[in-house]
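Removed from the display is one protein chain of the complex; every other protein chain stays in position.
Our next item is chain A:
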Amino acid sequence: MEIQENKSTLVVEARNEEKVKKIWKTAGILLAITVAEFIMAFTMDRGILLYALFIILTIWKAKYIMMEFMHLGDEVKPLFYSIIVPLIFLVWLVIALMKEGSDIFMYRW
């Protein structure tokens, strides 16, 4: 009797070199942004400008992870927007709590 256990009925397709290349390219970009952040942390003065740059670069990295690694960009529009649109609420939460924090600072010191 033939051993059936590890017999696959699925057809294995050949590697898609272009796709793999794109993955490594995205990895390279993420690494480059992180290295840039590192260099900035030691060469630039601490302040609003540096912090703003850090946050922009972080969101840029997040975009690459979500679009390229999680393939959100390849999903249909209704799914794409039902994930992205609710995140707009966070913008308000950031503004409200930063204001709250700086007001506490004013009272405390």
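Keep in mind that, in the parts below, contacts are C-beta pairs under 8 Å (C-beta built on N, C-alpha and C of every residue); 3 or more make two chains touch, one makes a residue touch a chain; residues count from 1.
Heads up, the rule we're going with is that contacts and distances are computed from a predicted model.
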Among "Cellulase (Glycosyl hydrolase family 5)", "Carbohydrate ABC transporter permease", "Cytochrome oxidase subunit III" or "Phenylalanine--tRNA ligase beta subunit", the UniProt name of the subunit that does not appear here: "Cytochrome oxidase subunit III"
Contact footprint on chain A, counting only the chain that is left out: 5-6, 8-16, 19-20, 23-24, 26-27, 30-31, 34, 37-38, 41-42, 46, 51, 54-55, 57-58, 61-62, 65-66, 68-70, 75-76, 78-79, 83, 86-87, 90, 93-94, 97-98, 100-102, 104-105, 108-109
